[in-house]
Structures are given as C-alpha cells and as structure tokens.
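The other protein chains are all here in position, but one chain of the complex has been omitted.
Right, chain A next:
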Amino acid sequence: MTTSIFYFVATLSIIFSLMVIFAKNPVHSVLYLIVTFFTFTVHYILLNAQFLAVVNFIVYMGAIMVLFLFVLMLLNLNKDNEPLKSTLIKVVGVIAGCCLLVTLAGALKATAISDPVVLRNPNLGLVKNLGKELFGPFMLPFELCSILLLSAMVGAILLTKKEKV
C-alpha cells in the first residue's frame, strides 16, 4: 500500500518538476513548483515525519512560494520583452547542467552500494521527539543556524537602506 502510494507520488513529483522547467510562462513555472512542493509534503507524511511535512507546507508552499509569485507577478515577464540569451550563456548552462547530472548520478550510485539508513525510532519525525533531538544533542548547530538566518535577514535589511546607518 505505502510503496504503491510512494511510487505514484514520486512519479507526480518528477512530472511536475519537469513541468517547472518546461513551462514557458514563469508564473506557471512557479505554480508547478508549488505542486511539486505539495508532493514533497506527501512524501514526508509517508515517512511519518509529520512536523517536517507541515513545516514544508507552511514555509515552502505558504510563504516562500507566495513571495516568488509576488515578485514574478510584479515583474510581469513576457516572452515578447524578455531579451534572448547569447549562445555563450546557453553553452555554459548546458555544461553546468551536465556537471549536476554527473554528481547526482554518482550520489545515486553510492546509495545503491551502501545500506539504506534504518531509523532506530520510526517516530522521530513527531514534534516531541524532533524537539528533544534538536534541543538536546543538536543544540549548538541549531542555534548556529538560527544566528546565520538572523544575520542574513539583518544584512538584507541593511542593503535596502539608502541612508547611512
């Protein structure tokens, strides 16, 4: 049952991610990306990671993608007024894409050799357990991450300020 749902949702994820790339209109692209994130939420639920699922739902679908859509709607990009990219940029893009493909293929091959990770506690994804892990053994990395995010936020605000602060 779970396996078949996984394959179904995984197929959907791949189809919608492809649609993100192939959509001509940037706003359609973002909407497909939102659906892709929704399928990721389903994956998290299948993994019994309820908290991660709902946070993915709130943060990625509900906040970050709204801002993406917001910016794209303001820019109003059309096929007509978008400048054509030069050949050099296209070649560079293809090379970069191929590098990513090789890396991903290598990573996938490595997972086939190593044993898949088996969780000691399948309920790790529930809020209580996750909170205890995050604020216990992983306290320092967690706090460092939050300081990093805060500094990024302060930096962004500082960049938008015109007058000297």
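Keep this in mind: contacts are C-beta pairs under 8 Å (C-beta built on N, C-alpha and C of every residue); 3 or more make two chains touch, one makes a residue touch a chain; residues count from 1.
By our rule, contacts and distances are computed from a predicted model.
Colleague: Match the chain absent from this complex view to the correct UniProt protein name in "Formate dehydrogenase subunit delta", "Multicomponent Na+:H+ antiporter subunit G", "NADH-quinone oxidoreductase subunit H" or "Hydrogenase assembly protein HupF".
Modeller: Missing chain, per its UniProt entry: "NADH-quinone oxidoreductase subunit H".
Colleague: Pick out which of A:I14, A:I89, A:A105 or A:V127 touches the chain that's been left out of the picture.
Modeller: Final answer for the missing-chain contact: A:V127.
Colleague: In the complete assembly, which of A:V66, A:V102, A:M139 or A:V154 touches the absent chain?
Modeller: Considering the complete complex, A:V66 is the one touching the chain left out.
Colleague: Go through chain A and note every residue touching the omitted chain.
Modeller: Interface residues of chain A facing the absent chain: 25, 27, 31, 34, 50-51, 54-55, 57-58, 61-63, 66-67, 69-70, 73-74, 126-127.
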